[in-house]
Every structure is written in structure tokens, then in C-alpha cells.
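Removed from the display is one protein chain of the complex; every other protein chain stays in position.
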């Protein structure tokens, strides 16, 4: 799986992210595919199509006669070196895609030298994933019961996580295909078996209460049904409340789900370390802009005072280069990584990262870019 | 019908307006569908496709970290509170869609707490609909015989209607699929049975003279054939003539069918209370602009001195939010409501309104908008 | 044929220009259709698709509360009244479409009160067509042998033609599907019978030397093969040469085939009476602009000093209104008229003109335009 050299006469292994998409799609029942990620542009996924279209509309303007004999793909995020300006996005419940779930993803991240953002809605626990040895950040929501959030923060600190990623684009929960009526079209098969999504997670199959919350009892808050989790996501959170979180921990704070330059400006004013331009993979707001449409105003508003990452629509190394040209410090990959996970577990995730690395290397060479930390703004045009 | 919770294994009830469209379309003979509303973009309906495209091209720019724990969907139209910035549009002859026609629509409006605009070309009479207990406005045309119009105004006053909606985009009548040769393509089936459209209205099936005009005799003007009605629509009406109407009644006057900022300016100068940006559902002028293309110049011209509503192309709560962002005070739903009526009568209309309310609530939460009366202009971009 | 009232249960007669297109297309062998007019956008006809797209992209901005009880569709061209701002375009060899050819077209023009431009490449002679009693203009080319042109001018004067239309967009001939290799794709069927195109013109079937040239002998110039005709079209003609033509006759001169504002400016400086913005139906230059893309700069350059007509892409009365709004004095219809001719001969042409008249009347009423001579510029937007 990790090799993509074509051997004559043999069935060709996946060699692009799109190969992985097709392969993963063919492995899953259609309704499950629709429920987990869907085809871009279909009802409920309109915004994910905007993500792809915005990348497509961003065209490259290569330079020639630049010395590209030594390329550097290394950069830093939050001050730490990474081998590739790519992070694994925080996708929940990864055992629905593959039995090894987040552990496989984290092991691949460690091998590839990239940071993984673990979703707090993971099927393996914070501690189990930490054992994989990757550089980890913990994604979380501020819960109505702040003690639950505090509990997660403490566990992240204890397990050696290096940053917190606060998702702010789903106040009050909702927006998951299973719960959101907008997605009913995708999952409308009368005999659709939602349980099938959980066959790789036998321990969770019955109650689906995720590992990090299963045996939790914080001041009486307990989680008995999946809906209890999303219902706990705070919807009165404001910028002022971030101070509470900052006071709680020395871990750097990354704000995820930004779609507006004005919010980047506020993030800067509130001293955030970084923001993630993201529309939650196109799953929450219909007809929102593609992430590459948002990135320019986000980078302008950041004005170099905080790091800007892009999450949503990255399908190739060329896409990474485009985002860096506009000013992203790094990008997050969600679907691409999950397709790799589905097809090949840990090796699949690693191969997806290697494909992207190879493509980025290739695109840099051909565009006359020697260092990912110095991609000129006018390398792209829209 | 009013529930849209998906139960496993059961046939899924409609959970989006588009579900209702598909369901209604499957219930009606194709030629009748073509005659009543048609598929957007087909011959004769080009402008209705522009309505949809203009909404699609208007993209959202969500904000984060806004307290959205308490959302207000209440607003006012013409000074009266409504529970949702949505009005039922004045669609004629609703018994062609469902036997309960306008009475069902009005009952649903009452239950949902929204205003219904009754078309004077209704299959139930002004008084019958009033009995449903909804907040009602009466839509009418100025007739060549002004006494007919005056007669309708008096009946509206007596029946407790709260405003008059004057449609001004069909001078001289015409532009109905049955009468307009442009639509002949849609109704070209040799054995198409126009009578079938009236099976739900046995009392009207023979002569099709609508209830409000059936036994009318005003200074000798009588209505014996459907064409007598449209032929009575005045085509020499000018802004000056509005003074006559204003002198006739203290009811507020809403001008419906505006597609041009200059006309909003004139409406303001003539002291109108409100205008409806509308292209009559895309049925009258071919290749007119989508309503969301017109709205910005209409709002600018209104300059806060009169209310601007949008009618045409609204298919979701997200669309409502977009129109409010541009400056509409409320929107009207026509096709969406009629599809609900077709599928489920009163409950169907109510469910469509509830779907839109739920989607609007959802979109507000996700976009950081707490109050429909304060949707920032820069929430959308085109 | 002249009636388009739909009778229940009966096969519907054509009621739009597009109905006529479909009907004509079904009546002709496909290869003949491809050779005569083709489907817009196919190889060789790219520019005709641009004509349609440019009309489609021009959207209407209707006005309300204008007195439209009395509409005037009358205007003048070259100082003479016409009942409709529509002219019949000069299309050659009309007997290939219908046995009555140009005579049928001229009779319909007379009945409809519009001007017909007769192509000098007609299958009926200048004199035969004159007998139909229509207001006629003669289209011609300046031939290499100027005496041939002079001969045609004299015949036009003698037969009472009221203007000359000089086509200037085919220097040196070429650009006919039969002769132009670009169109070979359209006529590539191995057993395609070009003779079949001439079955309605028995007198011409053998040698295809058109009536106006058949027995001509001007200083030794004779026409024995079709190619002799196009080969005679002068290709060294310049603005200076127009003086010769102007000195030859008092008939007003209309320049046809303008695609550039600069050429309109030159036409104005050379005292031309009118120009026709036209790309020869999209048949000559590939990837030229649609006529509605050219019209604005043509009208600006004319600056009211000469009349500007538009030819190419007009398929409805709405299109006529759009062209008038941009500043055309009138439009020419080519394909639409030929489809009418094919389907119904004289009555077919008349019915097409009546459809366009009815649609124009309808569009004016709905857009608040009372007079074709006063269509406001801002009625349309692109």
C-alpha cells in the first residue's frame, strides 16, 4: 500500500488522493458513505463542492530558472518543526472507517512527521492515541458544563498533547448527518443500518458513547446517548469566555472554524496563537464560501501576528502549495486521510501523506519554489 | 406529516422543501405540474431558474463566538409581530393543488404565526378564508371597473384583513400558462385535460369563475368566463392612480411585483408602506433578473422608509437568512407552500413552514446571528 | 398556421419561434439541416451560439405602473414607417427551404407591414420578388466587375427597391457550408445529396446559377458555376470605394456585417445611412462576439447620426425589446423567418412575424414600455 510504483501487468495501487477516494467509496455501503462524507456537491454537502471549486479556480503561475535542487518542505506550527506543512484534521469516530481508527492515524502521523489533531469525539481515548507516539493536539468544544471541558484539558496535558484546537463553528451541536434533517436525503434508504457504521468499533456499537466520555461523571453530567454529547456543546460562548480557557492551561490555543476576516481580527486581538480557516468540511453551513475564498481575508487580518491554517478541500500537494502561496502556514487534511485509513489503515494514511508530500515536492520543483516557508504570494492568481 | 424525525426502517417523511417538491411532483400528472408551476429553467420558466441561481450565488460568511443560546425569529411586518420572517405568498386557485385550498393554507398560517396573503383569485372566498383565524392580507389588482376593486377592498375591510397587496406586474392580465402561448410548450400534450386541474374544486369545475367574482354584478360588470377576470386587470394604471386607492381605505398598501430600484424610489415618494420584490415566480417576464439580484438596489432605494419583502426562489431557511442579510424585512413563500399543500393539506403547509423555521434557526445559530431583525449586511457576499 | 390558439385535444400548432425551429428541423434531412443552418454551437457554428448566449445574458429590469393601455410597435427605418421594428434578413436561395422561396417571404412581409431585405443570391429574381408588393431593400456585394454590381443596382431602382444593403463581411466570398472546409464536418455524410437541397427549385437544380445572374453577360463576365458568384465578391474594397457606389444611385446605403465600434465610426464619417451589426448568422468568423456584445459599442459610435440594426440571435419578441433597449433601431430575423418558410411557406413566415409581434407586445406591457421608439437604456442589464 505504501508503494505506488506501477508494476507492469499488476493491479495498480492508489497513486493519488482521488484513487483513495474511489477505493474507499467502493468499499463502503453507499448509504454509509453518504452518511460519513458524501459526494461533494450533493444535497447537504454543497459547501464542500465550493471548497473544491475554489482550489480549482486558483491557478498557478510557475517561475523558472530557480535553483530547486534542494527543496525544504519543513516548517513549523506553533513553534515546533514538522516535516511537511500538513496536519491531520480532527475527524471524529474514526473506527467507523477502520477498526484501528485514530490509533492508526496517529501512528501514520508519527511516521510521516506531521502533527495529528485528535478529535475529542474519538473512538480511541486520548491516552490510547497518545501511546502512538505522534505529535498531538487535542480538538475539543467548550461544553455547557465547563468542568467536562476542563477534564478533557487536564487529560490532554497529562497525555502530552501540545495544543488545544477549539472548534467554534458548531454552537449547540447539530450538523451531523445522522441528526441533521438536512442530510436525511443522503441517508434515506428505508433499511439503512446505522449500526453497520460501527462494526469496526465493537466496544462502542451498542451505546456509541465515545471512549473519552463513556465513564465520565463530572458534577453529575453523564453521557448515555450520542445526542448527549452534541447537546453539551455550549452555544452562548463568546470571545470573552476564551479567557477562562486560556487561564486554565498554558497550552497554546487554536481556533477552528473561522470563515470571516473579522473573526481573525478578533482572534488576533484576543491573543490567539492560530486560527483554522474551515467550514467543517462543508458539513455545517450550506452555501458558505470555499475555504480558499476565505483564506485571503483571513491572512490579511492575521497580519502575521498569528498563524493561519486552512482546512477543507485539500486533495493534492498542488493544493497545499496554493494555500501556502496565499499565506497559510499549513493545511489540514480530513477526508483524504480518512480515505487512506479506510483503504489501508495506518499504511493507507501514511501513503496518502506520502502522496501529498511527493506531489508538493513535485509542484514546488516545477513552480520554482525551494522552501515551503517562502512561497511568493503571486505564485497564484484567481 | 408534521414530524420529520427519521425512524429507522420506516419510509422517511419529507424533511426539506425539496422533498416536498419531489413528492408533489410525483402526485400530479406531468402536464398539470407543468401548467401549475413547471420545472425551473424550462421554456417559459427561465426567470424562476434565475431566482434559484441568484440565491445559490449568494454565499454566507458565518461569524463565530457569538452568543446564540437565545435566538429570536420574531419580527414585524407593517407593525405587527410575526413569529417568523416568512409570509405565505398570494397564489391563486389553491384548490387546484388540494381540495382544502386557501382554507388549509390560512389554518397553517394561523398555527405557525405567520401572515397569509390571500390571492383575490382564490377558490375559497375572502370570508371563508377569514374564518380560519390567520392574520390576513388581501392581494388584488386594480380592475378596469374600479368599483370591482372597491368592492373587494370593502369585503377585505369587513372580514378583518390587515393590509392590501396590490400586484402591479401583470398589467392587462396575461402571463398565465393556460392563456399565454409562451407556455404552450409546457401544456402541449394533445390530450391534456385542463379540467383535471379542477377536480378538487367541484363547485368551480364547470365555469371556473372564482368564488370572489362568481355572483358579482358591479355596475353591469359580470364574470362569466375565466378570461373575463384577467381581461379586467387595468393596464393604464400609474403611480397617480394609487392615490385613489389610498383614499379608499385606511388599510396599509403593499406594492407587489417590483424589479427595479427606481420603482422602489417612486414607491417611497408615494408613501407606500412596503414593496415586494417579485417577478411573479418567474412566470411573467422571461429573462428577468433573479429576485436576489434585484434586492440590493431595492433596499438601497427604500432607504429604511418602507419595508421591502422578497418573493421568489426561497426554498430553505438559509435562503431566508440571505434575504434578510441583504435587507429584506421578510420573505414570501409561494411554490414551497403549494407543494406542502399538495402533499399534506393544512399539515403539509405547516410542516413546510416548520422546516423553514428550523432551517433558519439552524443557519442563524451556525452563522452567529441571534436576531432576525439584526442580520449584518456582510453576512453574505456575491 | 397563422393561428396559435391551442384547442383541447388537437395537435398544437407552433406557438414560438423555437417550435418552428424544431418543426423545420424535423422536416429536413439532417445533413441538409446542417448545411443550411446547423445547430447553434456545433463545429463551424460557434459564433451563432455566442449570439444566443449574449441575448440570454442580457436580463430585463421591468418597470411598473406605467400606462401601457396603448402600445405603439411602429417605428421607422430610413425614414419609412414599419409596423414592427423587425426586418426580414437577406438570406440567399430561399427555395432550398420552400418552393415559394423569396416570393413567399415577401408576401408575408407585405402582410405584416415589415421591410424585406432581398438577397441578391435569391432563387426568385429581383423583379419576381418585387411583384409581391412588399417594401423591399436589395442586399448585394460589390463585385470584382463593378458593372455587375451596377447592373443589380439599376434593376433594384427600376423594380422600386428602397435601399441597398451592402454586405461587407465576406470579402472574397467563401464561408458557405458547401465551399468552406470548416463546415465539412457538418456535411460529411458520404452519401449526402447536395442536389436534394434544390428540389424545390427545379429551374435551378442543374446549374444552380441563381436567377439574378443566370443570363447575365456584363462585359464578358458570365456566371456558369455557383463558385463563379462567390469568386466575384471583391476583396480589395475599402471605405473609399463606397463613394463610387454612392455616386451610382440615390438609394440609401446600409452597411451589413459590422462587428466593431470603430467601423461604425467610419461609417458615420462616410455618411452611411445605417449599419447592421451582424456576424452573418455566426457563419463566417469563428469565435466572434455575439451581436448583443457588439451592439453597445456600435450604438455609442453611431451617436445618433446613423441607424443601427441588429442581425443574429433574435428568437423572440423579448429579444427584440432587449436590442431596442441597447439602442438598435430595429432587428433583422434570418433563421426564424426561414424556419417559418420551411414549415408553412408564406403563412409560416407571417406566423413567425406575428409570434414575434405578440411576444414583443407582451414584453412591452409587462416591462412598462409603451413605445418601441422609447425603450429606456436601463431596461436591460448584463
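In this document, chain identifiers A, B and C correspond to the written order of the chains, with residue numbering beginning at 1 in each.
The rule is simple: contacts are C-beta pairs under 8 Å (C-beta built on N, C-alpha and C of every residue); 3 or more make two chains touch, one makes a residue touch a chain.
All figures in this text were calculated on a predicted structure; none of them were measured in a lab.
One chain is not depicted; across the entire complex it touches A, C. The residue touching the chain not shown here, chosen from C:19, C:40, C:135 or C:169, is C:169.
Touch with the chain omitted from the figure is made, among C:159, C:285 or C:305, by C:285. Although one chain is not drawn, its touching partners on subunit A can still be listed: residues 4, 6, 8-12, 15-16, 18-19, 55-56, 58-69, 316, 318, 322, 355, 358-359, 362-363, 365-368, 378, 381. Those residues of subunit C that touch the chain absent from the view are 43, 50, 168-172, 174-175, 180-182, 184-185, 187-188, 190-192, 194, 234-239, 241-242, 255, 257-260, 262-263, 266, 279, 284-289, 293-294.
As a convention for this text, only the chains that are shown with their structure count from here on.
Contact topology of the protein chains: linear, an open path with no closing contact. With centres set at the average Cα position, the gap from subunit B to subunit C is 43 Å.
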